[in-house]
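Mind looking over this structure? Questions follow.
Each chain you see keeps its place in the complex, though not every chain is here.
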Amino acid sequence: MSSTRPLGRAADALRPVRITRSYTKHAEGSVLIEFGDTQVLCTASVEEKVPPHKKGSGEGWVTAEYGMLPRATHTRSAREAAKGKQSGRTQEIQRLIGRSLRCVFDLAALGERSILIDCDVLQADGGTRTASITGAFVAAHDAVQGLIAQGKLKRSPIRDFVAAVSVGILDGVALLDLEYVEDSACDTDMNIVMTGAGGFVEVQGTAEGVAFSRAEMDQLLALGSAGIAELVAAQKAALGV
Amino acid sequence: MSSTRPLGRAADALRPVRITRSYTKHAEGSVLIEFGDTQVLCTASVEEKVPPHKKGSGEGWVTAEYGMLPRATHTRSAREAAKGKQSGRTQEIQRLIGRSLRCVFDLAALGERSILIDCDVLQADGGTRTASITGAFVAAHDAVQGLIAQGKLKRSPIRDFVAAVSVGILDGVALLDLEYVEDSACDTDMNIVMTGAGGFVEVQGTAEGVAFSRAEMDQLLALGSAGIAELVAAQKAALGV
Amino acid sequence: MSSTRPLGRAADALRPVRITRSYTKHAEGSVLIEFGDTQVLCTASVEEKVPPHKKGSGEGWVTAEYGMLPRATHTRSAREAAKGKQSGRTQEIQRLIGRSLRCVFDLAALGERSILIDCDVLQADGGTRTASITGAFVAAHDAVQGLIAQGKLKRSPIRDFVAAVSVGILDGVALLDLEYVEDSACDTDMNIVMTGAGGFVEVQGTAEGVAFSRAEMDQLLALGSAGIAELVAAQKAALGV
Amino acid sequence: MSSTRPLGRAADALRPVRITRSYTKHAEGSVLIEFGDTQVLCTASVEEKVPPHKKGSGEGWVTAEYGMLPRATHTRSAREAAKGKQSGRTQEIQRLIGRSLRCVFDLAALGERSILIDCDVLQADGGTRTASITGAFVAAHDAVQGLIAQGKLKRSPIRDFVAAVSVGILDGVALLDLEYVEDSACDTDMNIVMTGAGGFVEVQGTAEGVAFSRAEMDQLLALGSAGIAELVAAQKAALGV
């Protein structure tokens, strides 16, 4: 498959993935994940309480917040804390991360406690939400291992791995793991979240300008599935499991 | 195909769809759309100005806002205006409606003016976002016809029809156009937005609890495509085109 | 009395009043009230709790919120939920609706529960606050009847009917039930809220530009009293009492 | 007329009224007005610009803001600046003050400039909104005299005096100028704003608990009219006109 991608990357190739555990010292799980030049710091915090809708249920909760440092991007974007509200995009992403993680968690096995994921983008170059999900899983895994080590949990409530990748069609070519220049130019953009077992957790495809066909969708799903298998392998390598 | 759906509806059947044009008198387009007991008032307002990022571009803009009356739902939900902010869910939906409409609009042909869509749910029974998109298209179409009638536009900037439907898997059965009791019980939930020509505009599939397989996704996409063809026919009938 | 009102309406005539009960299905009371082209959806929601200042008092509470769909008006007005706050006008109106309803309620007889009124204007053509009060009473009445039917109340805590109408002076002529073009042109504008027994609950008169005399006020109060008697008759007819 | 009012005040008597001009040094008009123990600092600020809806109209604007120091009241109330929003009551009052002042202003004669009134309650003992209006007029008058002295205006755009007073019915007795203990106990409460010529600018009557009759309203209007004549005399004395 020929390619004109930056750095000669093949259409079906991920950018270099780096997962650094224990990146900061306070959080129960702290992971810097890099998809090429995209860098996201994912922390997992354990709190021994649950939100109101889970109180007394015997079940725990996993939720996420997402943010981008103002100068993570090419031009500075306004600080959401200073503007006094999170954008619709931010809320969409953090809801997606939370749902994706919960899909592989047995909330009853977690017990009435919460895992709060924070994904903060230090440098953005496309794929910040997919890197966030992929890194958040590793941070959550570390937090769970800590609970087991402390005797608070007997077995892990995590039922499977979960990872995410973006795919898209640019000039008729299906590409895996879009970087910024590709993402902003592509016709169709899809974010795929899958489990280690190959099940779909989320599929979000969006046509930019021109609707996409069923054949294109099939191509993108196949490309994404292959990419996620590689990402799950990277998670396993990082965790040494 | 056997069914245990409310009112004996078949798994691949839409709820009764009713589209009432000119529902209120002030808006350039005003449509009440009903998917069974779900009722959404969709208005299209024309403004002869564009947001900052389009100024001087020669192109127009189409955007949407979404709201739910506090007692549109089974139990009263807090009024967003009183709480002082729109929920993440609200923002997600209104961004989806806007993107979906823009996908069938030739913004250059619209000229430097805006069409603002307001989708307000009077009664909710599942599928408010898909009803909103389907009704919003008809309201926007009426607004465009008004611009043509006034001589402000020579030809329509609308390139195709666009409609939306939800599909899901409940107890292993793929269902079209979920109503509330089905939506809250189902394992997988997917919203599909397609053009009249059958192209995909948006696909948003979410696993609730258990990941879904590629085979299930294929089944849902087929079910949704058929449903959208029916909805586009309903739009055409309502518009008399 | 000669008249140049739209549609040849007499100076002392109400616009056609229509009251549709059970307009939506979820609320304990749901009324669409129309004063001519003004349409307001009034719902009453029962909650088995009271606000902090009533806790432990043995008394209930009745309160109201008011909103206007963005395109209820001639030109689109900004959505308050998107702006992040309710205008002073909105707050003034919802406080007025709440006070008016409470005036005919025996809060001790209601018991420690709340009735929350939502008045949402679908189409505005003058008199939205007076239509809201008049319709809200019917919705609250239905909610109370539901509580009696469920055995939660033995007798109705409602002591009297309450309805509201606007009056004004335009070019020296006192007019009943102003529609939008009259309202925006008139010199003096008064909103009157009265009980079925003919007592005043609220009188809010405002001079627009020129102060009004005692004689004019007397004329307006007489006109309003007569109008409210007709509205109470319409409420009774709608409720079949 | 017998009375059991605090300090033996007659039912138709105002509390002692004190109007101190030039109370602070920076504002174009600065008045401390006292109705008994109620103390409000009213300042008038001149700005050589108008709000957007008046730009290019050749007309000026008069508007008002109202606030209460947190410990102006018996128990401390939360600071609105700290809570991040003004209450509905605050907004209602400041809108009332603005409308009342504008009613005696010839906005065209004011020219394209604004007078901003700030009414800040230093100590509250009932009647803060009526004291605010009465004092704000004197502050605005001083600001206008300053514009004339500077040659910016040839003649005063003020067409008449305006003042305000509260009246109410307590245990069947109509009382003028309610102080706090009366206000919180009374059955009916009315705020009346009138011009020096005796015209009505605003009448806002509210039943607290029991509706009031037409005869009671007549009694209250007469009582209020007499009280306002006294207040206008006090304004004239303070201004030396």
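All chains are identified by letter, namely A, B, C and D, in their written order; residue positions are counted from 1 within each chain.
Everything below uses one rule, namely that a contact is a pair of C-beta atoms (placed from the backbone, for glycine too) under 8 Å apart; a residue touches a chain by one contact, two chains touch by 3 or more.
Because the structure is a prediction, the values reported are computed rather than measured.
All protein chains share one sequence; of the complete assembly in this entry, 4 are displayed, while the total copy number is 6.
The rule we apply is simple: only the chains that are shown with their structure count from here on.
When chain centres are set by their Cα atoms, the one at the greatest distance from chain A is D. For the two copies, chain A and chain C, the CA superposition rotation is 120 degrees, given to the nearest 5.
Here the spacing of chain C and chain D, counted between their Cα centres, is 28 Å. One inter-chain figure worth recording: chain B and chain D are separated by 51 Å, centre to centre, where each centre is the mean of the chain's CA atoms. The residues of chain D that reach two or more other chains are 85, listed in rising order. Taken chain by chain, the contacts run in an open path, each chain touching the next and the two ends left apart.
Contacts from chain B toward chain A in the complex involve residues 85, 88-89, 91-92, 94-95, 99, 103, 160, 190, 194-195, 197, 199-207, 209-214, 217, 221, 225.
Across the complex, chain C meets chain B through its residues 24-27, 30, 37, 39, 41, 43, 45, 47, 65, 67, 69-76, 79-82, 84-86, 90, 116, 118, 120, 122-124.
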